[in-house]
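Structure, as C-alpha cells:
Omission of a single protein chain aside, the complex is shown with its protein chains in their original locations.
Going by the order they are written in, the chains are A, B and C; count residues from 1 in each one.
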Amino acid sequence: METVKRNKYRSPEASAFYMAGLTLLGIVVITFIISLFWTPYSPDATDASAKLLAPCLEHPFGTDNFGRDVLSRVMAASKYTIYISAAGVAIALILGTVAGIPAGYFGGYIDKGIMLLGNSIMCFPGILLALVAVAVFGASVGNVIWALGLVFAPTFARVCRVGTMEIKELDYITHARVMGVKPYRIMAMHIFPNLVPQLLPATVIGLANMTLFESGMSYLGLGVQPPDASFGKMLSDSQAYIRVAPWLVIFPALMLVFYILGLYFISEGLRVNLAKGGKR
Amino acid sequence: MQGKVGYFVGKLVELLVTLLLVSLLVFAAFSIIPGDTARIMLGPDASEAQVNLLRTQLGLDKPLVARYFSWLFGILTFNPGTSYAYNMSVGELISQRLPVTIGMSAIAMVMVVLISYPLAVLSARKPGRLGDQVCSVIGHVLFAIPPYVASLLLILLASSLFSLVTVGNYVAPSDDFSGFVGCLLLPSFAIALPKIAMSFKFLRSSIIEQRASDYVRTSKSHGLSDLKILVRHVLPNSNVSSITIISIILSDILGGSLIVEQVFNLPGLGRLLLSAISRRDFPLLSGIVFYLAFITVLLYFLSDILAAITDPRIRLK
Amino acid sequence: MTRHIHIVKVHHLTLSFPTRKNPNPKPVLDDVDFGIRDGEILGLIGNSGCGKTMTSLAIAGLLPENAEITSGSIKFAGKNLLEMSPKERRAMLGKDIGMIFQEPSTALDPLMVIGKQLEEVLTAHKENNLSKEERRQAIIDMLKLVGFPNAEEIMTRYPHQLSGGQRQRVLIAGAALLKPRLLICDEPTSSLDTVTTISILELLKELCHKLHITILFISHDLSVVRGFCDRVMVMRNGKIVDRDTASDILTNPRNAFTAELLTNARLDTRILGFEPIKVDYEKEPVLTAKDITAGYGRSLFENIKNKKSKDAGINMVLKGVSLDVYPNEILGLIGGSGSGKTTLIRSLLGLLPHTGTVSIKSDRIGVIFQDPVSCLNPAHTIKWHMLEALNASSRAKEIKGTGTYEERKARTRARIIEVLDICGLGEEYLTRHPNELSGGQRQRVAIAMCLVQDPSLIIADEPFSSLDASSSAELLKLVTDINREQHTAFLLITHNIHIVRQIAPRVIVMSDGKICEEGITSDVLNDPKSEAASALLAAERQIHGSLS
Partner (left out) sequence: MKRSFIKSAVIASVIAIAAASFAGCTNKAGAANNNAVVGITQEPAIFDPHTVVAAGDREIIFNVYEGLYKYDSKGNLNPCLATDVAISDDASVYTFTIREGVKFHDGSDLDAADVVYSLKRAAGLLDNQDGTALVQELDSIKDVTAVDGGKVAVTLESGNTELLSYFTTGIIPEGYDNCQAAPVGTGPFKFESYNPGQSVVVVKNDNYWQKGLPYLDKVTFKVCADMDAGLTELAAGSIDIFPYLTTDRANQLDKAKYNILSNGSNMVQIFALNNSVEPLNNIKVRQAINYAVSRKDVISVTMDGAGVELTTAMSPAMGSYYDTSLDGTFNQDVEKAKALLAEAGYENGFDITCTVPSSYLIHVNTAVELASELKAVGINMEIKQVDWATWLEKVYTNRQYETTVIALTSDYAPYDVLERYQSTASGNFINYKNDKVDELMGKIPSIADTKEKTELYHQVLKLLTDDACSVYLQDPTTITAVSTRLEGYNVYPMYVQDMSQVKVVGN
C-alpha cells in the first residue's frame, strides 16, 4: 500500500497507439481544416467535358462521372463525415448518460422503464427509424444526425447503467449519501467522472460506427443530400464505377479507413492506459 | 431453483412488453411517413377513381387505430394479415425470405466464431507481440470498410481471381441445399468481416483478463497444464462474459444483412423490408419489423437465460 | 527418498524485474539465503512489498514472466529447481509443493463446483492413476480432514455459496490433497476475522503434524506467528534482517525493525501515549437506537406492509437491537463476522430499510468504512473531497461565514487545512488524487472529511482491519487524539478485541443479530457472560494473550 502514482502512468504500448492514432486522424482533420478555407476546385462544379479523368497533375485524385474534382470532394466530404459522426455521438452520449445513470442509480421501475424503451429502440431497424425521421423532417444532415443519435443512445445508456450499478455500491458513494449530498449531485459529480474511463472507448467506437451507419444511409438515399458528400456517400455513389474508375472508390475509402482506424488506435491507447492505470 | 424460475418468468414478461412497445413504435412510424399505398401501387398515371377504388378494396379508408388493433390481433393469433402490394399472406412472404436471412446470419455467425475464437486465443497467449498487433490492426481495418464496399471488393476478387459467379445465382434451399449454402457463403463472409473483428477484439481482452485472475494462479499451483487451464477455466469464464456480446453481434448481423442482400441481389428479409417501406405496405412492414424485433428480443432473452444457467452467481431478483 | 534436514534450501537468491529502459534495477530479492527444515513451520514476516511473496513464488516456480533470477539457487529435496524444465516444475506443483493464497474469495473458479476443482488436482498428476471412486473418496476424506463434516454436500457447492473461511479451507484441502512435502501459505488469514483465523491456523498445524507437511507461513502480522510458527524470519526491502525461534523473537527482539513491528502489533498504550478520558454517562446520548430490526432480501417495508415480515422468508440480520452512544465516549462494538455489526451500522445511517427508531442528537454524524481503497472517489482531488464534505454539511454556512467570495473561500480553505493538519496530513495533499495515497493516508482523509463537518459522532466500521500493523497503529492514535481533543464520540466496530480493550471504555458484544453483552470493557472482557464473548476472547488470547 505504498504511494503509487497511477494517473501519471503511461505505458509505452499506449503511447505507440496514440502516435499511430493521432497521425492517421491528423491526416483527416487537417484535410478538413484546409477544406474550410481552400479546395483546388469547387467541389460541386460539374464539367461534362472532364468526366472520369484518371488521376493526373491537374486532378491528383481524378474526376468523377460529373467531371468534379475528386480531391476537392474528398476534402469537402471530410467536413460532413466528421460533423455528422461527432454531433451524432454527442447526442447519443447525452441521451445515453441522462437515461442510463439514473436507471442504474435508482434501479427499480425507473430502471425497468428506461431499459425497456432502450431495448425496443435497439431491436427496431435503424434504417426504418432513420427513414421516419427523414420522412417527417425532410432529408437533411441535421435529421440524419438526430436519427443516428437516437439509434445509438441505448448502447451508451447500457454502458452508463452497468457502470453506475457497480460504482454506487462503493463506499465513497455511501459516504456521500451519509454526508447528505443530493442524488442529482451524486450522479453528476461523484458517479459520472468515474464512468468516463468506460465511456471514452465506447464513444470512440461509437464515432466509428456512426460513419459506417451514415454511409449505409447514404447508400439508401437518406443521409447527406447531393451535391454535398460524405466519405460514405462518395463510396456508395461510385461503387458502380469500381471497375472503370477505381480511383472514385479508393480515395474516399482510404480516408474513411484512416479516420476510423485513427479513432480506434486512440481508443485502444485509452483502454490500455486505463487497464494499466485504473485497476484497483 | 425457485428463484431462477421466477427470474425467467420476469424476463419473459419483459420480452412481451418490449414487443408490444416495438409494435407501437412501428405503427407510429408508419402513420407518420407520408405516402399513399394505393397511389404507389397504381403509379403516377392512375386516375383518382382507380386509386380510391383500390383504397377501399384494401380497407385503407378505415381509421388508423382500428387498423392497428386488427393487425395486433392478427399478430397475436399468428395471422399477420395480407400484404397490400403483393396481396399474399404476410406470413407466407416472410417465410419465403426467411431461409436467406436466417441462413446468411447462421453462416456468418459460424464464420465469426470459427475465425475470431482461435485468433483471439492465439494473440491472447502473448499479448502485445507482433502477431497480436497485426491481428488487431487488420481487425480495425476490416471494421473501417463499409459492408457494401467489402461486398463489392469480394465480388471483384471472386470474379477476377477465381472467375466465380458470385451474384444472382440464388439457389432455393428446397432445390439444392448445398447450392443454397454455396451461394450464401460470400455474402455471409461480407457481413461477418467486421463482426469477426469485433468479437476478436472482445474475446482477446476478456481472455487476457481471465488469465490474470487468482483462480488461474490456484490452478497453476495445483499443477494443471496451461492447455487444461485454458480449456477448463479461462475459456468457460470468458464465454460467460462473451454471451452478451455474441447475442448483440448476432442481432447486428440480422439487421446488417440488408445492404449486403442489396448488393448480392439475394431475396432476403432485408430487401422485402425495404420494398415494404417504399411501398407503404403496412401489414408487410409491421410483420417484418415485428418479426425481426421478435428474433432480436428473443436473442437477448436467450442470452440472459444462458448466462443465468452457465453462471451460478447470477443475481436472482 | 533420502531425508534432508533442509527440505528447501535457498542459496543467495537475487531477483529483479529488468525492463528495456532499466536493465539492472534495484533487486526485489537481495541475496536471500535460508533453509526450511523438514516438518517445521517457518514464519516469514514483513510489511507489504518487502519481497516475501516473491520469495514464495520463486520456490513454487510461479514467478511472473518478466522476473529474472540473477544469481543464487533453490534446492528442493536436493534437486536444484532452477535447472529443471518448466514441465518438471509443473509436475512438482500440487504433488510436492502446495500453495494457498491471501484472497480466498477470488481464488476459486466461480463456474465450477468444489468437487470438480479438487478432482483436477488429482487428474493433473497422472502418475497416481486413481479410479473415479477413489478420487471421490480421497477428496471426501480431505474435506473431512479440513473440517467439513458434510463433505459430500460441499463437493456439489459453488464457491460463491461458501464463506471466506470455508473457501480458505477448500483451498487448503486442494493444496494438501496430494500430501505435498511443502505447503506455502501466503497471508492465508489476513482477510479473515480473528475466530476464523485461529481455526485456520489450527488446521494448518494439524496438517503439519498429521500429514507431516512442512509449512512456509507468510504474513505481515507478527502476532499470528506466536504459538504457531517454530521459527520466524523477518524480511525488509528484499533482505532477511532477522531470524530466530518464534518465542525468542517475541520476547526479546534483537533487531530494531523487529522491535518496531512488535510494538505496532502489540498496540502498547504506553508507547502510543494514550490516557483514557472521562465520559459523563448522565448526559443525553448523541445517538439512541431503539429495537432496530433489519434484513436483506425483499424490501422490508413491503413485508411489513403485507404483515408477513416473519413468514416472508427473508433472513433477518438484526433482531431488535437497541443502543446509546454518549457524548465524546468511544464505544466498542465487537462480534464475529456475520454477527450483524455492519448491518447495524447501515441501519443507523439510514442506508437500509429497518424498523425501530434511530434518534441522533445533532444531524452531524460521520462514518469511516473498512476498505481504504473505495473510501475515496478516484476521480477527484483531496481538496474536492474536503469541499464536497464541507458544502454538504449543515454547518457549511457558519463555517464559510459571510463576506465576499474571496473571504469565504479563504475561510473555507483555512478550515480544510486545519482539519487535514489534525489528521496529520499537510497542505500539499490538497492537490493529490486518492490513488497517490497509501491505505492509511486514505483513511485519514476519510476521517478528515468527517471532521470538517465537525460531527458529534463518528461511526468507524473496521477501519483498521485492512491496514498493516504500523499504519493501523498510527490510525488508532489519531482516533484517540481526535476523541480527546475534538470531543467527538466514536462508535468503533471491530473484531479485534485487543484494540477495544486498549481504547474503548465501554463495549457491546454482538452475535447473531442481537446484543448479547454490554458494559464496561474491563468487566465484560474479564469475565464474559455470553459464550459469544468468551469465544471471541479465547481466539484473541490465542494471538495477543501474551502481548498485553
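Going forward, a residue touches a chain if its C-beta (ideal position, glycine included) is under 8 Å from a C-beta of that chain, and two chains touch if they have at least 3 such contacts.
It should be emphasised that the depicted structure is a prediction, and the values quoted were computed from it without experimental measurement.
Here is the thing to keep in mind: the chain we left out touches A, B in the whole complex.
When the full complex is taken into account, the listed residue touching the unshown chain is B:Val110, out of B:Val5, B:Leu76 or B:Val110.
Touching residues on subunit B toward the chain that is not drawn are 33-36, 39-50, 53-54, 83, 85-88, 93, 96-97, 110-111, 114-115, 117-119, 121-122, 155, 157-159, 162, 164-171, 176, 178-179, 182-186, 188-189, 225-227, 230-231, 261-263, 265, 267, 271-272, 275, 277-280. Although one chain is hidden here, its contacts on subunit A can still be listed: residues 44-46, 48, 51-52, 65-67, 131, 135, 138-140, 220-222, 225-227, 239-241, 243-244.
Keep in mind that, in the parts below, only the chains that are shown with their structure count from here on.
Between A-C and A-B, more C-beta contact pairs join the chains of A-B. Centroids of subunit B and subunit C (each the mean of its C-alpha atoms) stand 49 Å apart. Distance between subunit A and subunit C, defined via averaged C-alpha coordinates, is recorded as 46 Å.
Residues of subunit B that touch subunit C in their complex: 213-215, 217-225, 228, 232-233, 236-237, 240, 310-313.
Partner subunit C is touched in their complex by these residues of subunit A: 1-7, 170-172, 174-181, 189-190, 193-194, 196, 278, 280. Here subunit C touches subunit B in the complex through residues 60, 62, 90-95, 97-99, 101, 103, 106-112, 120-121, 124-125, 158, 160-161, 171, 174-175, going by the rule given at the top.
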